[in-house]
Each structure stands twice: as C-alpha cells, then as structure tokens.
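Pasting a structure here, questions to come.
Complex shown without one protein chain; remaining protein chains in place.
Lettered A, B and C in written order, each chain numbered from 1.
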Amino acid sequence: MPVKIAPKPFNPAAEQAEFEQSLTPGSFGATANFVGTMRNYNEGDSVTGMALEHYPGMTEKELDAIIDDAKKQWDILDALIVHRVGQMHPGDPIVLTAVWSAHRGAAFEACRFLMEALKSRAPFWKKETLADGKHRWVERNTSGEA
Amino acid sequence: MPVKIAPKPFNPAAEQAEFEQSLTPGSFGATANFVGTMRNYNEGDSVTGMALEHYPGMTEKELDAIIDDAKKQWDILDALIVHRVGQMHPGDPIVLTAVWSAHRGAAFEACRFLMEALKSRAPFWKKETLADGKHRWVERNTSGEA
Amino acid sequence: MSITVKFFASLREQIANPVTDVDSALASTVAQVWSQATDAPMPEHVLCSVNLEHCESNTKVKDGDEVAFFPPITGG
Partner (left out) sequence: MSITVKFFASLREQIANPVTDVDSALASTVAQVWSQATDAPMPEHVLCSVNLEHCESNTKVKDGDEVAFFPPITGG
C-alpha cells in the first residue's frame, strides 16, 4: 500500500525500508524522500503539541490520486506517502513522501510534487497547543517557497 | 562530520539517523534526502559490479565546499553527504545527500543542489563490470534532467 | 431522501448545532446544503467536497450524497 495514515508515531526510515522490500534491488538508481517533522515553534510562538485531524476516506483517496498523478507525470517506479494523524509532540515525524526511479531528476521532482500536492489537496488540519496551554488552528499552509 | 567517504557498504537511513542526533529535536521541520543506488543496468547493458575511485583529500575538500555553498545559498540547519568508494554491487547505495531546515523549500532545493554539484565537482569515477566480465569506465554523468 | 453533511476542523467547532442530514428535496447544490445545515454564512475560504471529491459551491448534489465542508488544508 503506497499510502498510509498513521494514528501513532511512525519511523520514516523503517516505513521506507519496509516498502522498498517490494522493489527489486538494482532496478532503481534514485530514491528521493522528504520528512516533515513537528517543530517546537511556529509563527514566533513556542508550540508544545499538535493535533492532526483528517477526513477518513477522502484523505486516503486524495493521496492515492496524488501518487497516480505523479506516476503519469514522471517516469518513476513507485512512491510512498505516510502521514501522521492524532495528537503529536515536537520532533515527531508528520509526513513522509518517498519516490523510487531509475534517474535522479524524476525522483527529486516527483517527491517535491507529492509534498506540494498533499499540502494543497489532501484534507488534513493542524491544531497547535501553545506554551500557555491555549489551542489554535493553523490557518493556512505556506507555499513551498517559505 | 557532515562529509563521509565510505569504503564499505553503508546504510543511508542509519547514517542519516546517526547524524540527526546532533540536531535538536523540534528545531527543524523539513528533511530532504536523496539516495543514489547502483542499478543492474546502464546504457542498455547488464552491469554486475562497479568500482568507484576517488581522489583522497580533494574529494573530501570539494564535498565540504559544496555543503558550505549550500549553506550560503539556503537557510538550512545542516547537511550530510556520504559517498561510497571501492568495489560495489547492484543494489548497493552509492551516495546519500540529506538536508535539514525549518521549511521544506530550502531542504528540497539544497538537497538537489548537493547532488548536482557533487556530480559535476567532486572527483569520483565509476568503472563498470559488465555481464561478460569486461570493464568500462563511465564516461560522463548525465544532467539532472535524465 | 437525505444528504449527509460533515464539517471538519475549525468549522466543526464554529458551527453551532450543525445538522448531519439535509433533505435532498431542499438542496440541489452544495451551497444550498450549507444553508440548510446551518444559519451561519459560508466563510470566504471554505472548501467543500461531494462524495470524497473536491468540488465547488455550485456543484450539484442528489439524494444519498455525502457533502463536507472544511477550512483550508494544513497538512504535510
């Protein structure tokens, strides 16, 4: 399954290694991955926790569609997306996107595409807990330039 | 040490995890990495082995300079390059580049930069062993578009 | 003869007493589903879906559909 919603902390390297076992060694020359990790600060404030909500059913469907789109646009062997939901803490991995291909151009570009598409299309919402115990919803994702 | 020449097979995920321990959890939000892996084919031929030669001293110096250049160009926390040398086999990791930053744009772009710079500036040379036992030097790196 | 309605994230907290089902005879577009489900005006940046697909507020709906409303996406 190239898409996984993780309700508990996950280890990006272990997920990637496990998925990679489905691929033939020597068949790919390039693997690009990206891990988004929860920071302990945001917009100038100290952040102590975060709850990640999603839309069960639609989220998985949208992530599947994003991988399909990447496969149409680039010559890649396979791709993996793992995304955390639920209550998490600074330092916890939030998301992993990984792409396997013969050559590096496709891997880099498709991996970037997965992240940008996920951030604009896949229904996830973050609610931060601040140092003073107050909660706030993150209002908008930044562009990839930020 | 953000630059490592590996004369034996290395585990990219383990190298990255070990290096990441030097960074403060929660201080970074983005990690981009790339792993180049030896394929079992190249230019239409079956490849059974590869010897990677480097220029001890200059190679390390050039990799250090590439990381310095990335740090000047992007707002990143740190970067790691591990590159294999010696006799290797299909499926073996050849190179790992990894970048840690607050935001994803810098991590993606700097990681790509490290690979492109390494492929044009860092003195490494590949000699392939083909299925018929003959050897041939790889003549030129492809551009990142390939 | 009903349409299922869901609200997510900050919208779910903001909408007082949202209904979870709307009479499909009273709503033929997503915007009309909103109006039937709550007295609140639809926020400017609200996103919506019909049957797990992103949609527009003028997208047509029919009996048995699942319509969802949610704020801008902040995952990843």
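Following the convention adopted for this analysis, a residue touches a chain if its C-beta (ideal position, glycine included) is under 8 Å from a C-beta of that chain, and two chains touch if they have at least 3 such contacts.
The structure presented is a predicted model; accordingly, all values stated were derived computationally and were not measured.
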For the chain that's been dropped from view, list the shown partners it touches.
B
Where chain B meets the left-out chain, the residues are 36, 52-55, 57-58, 61-62, 83, 94-95, 115, 118-127, 137-141
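Convention: only the chains that are shown with their structure count from here on.
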Most central chain, judged by mean Cα position vs. mean of all protein Cα atoms, is A
For chain A and chain C, what's the span in angstrom between their mean Cα positions?
26
Round to the nearest whole Å and give the separation of the Cα centres of chain B and chain C.
48
Residues of chain B touching at least two other chains:
104
Quick one: which residues in chain C touch 2 or more of the other chains?
76
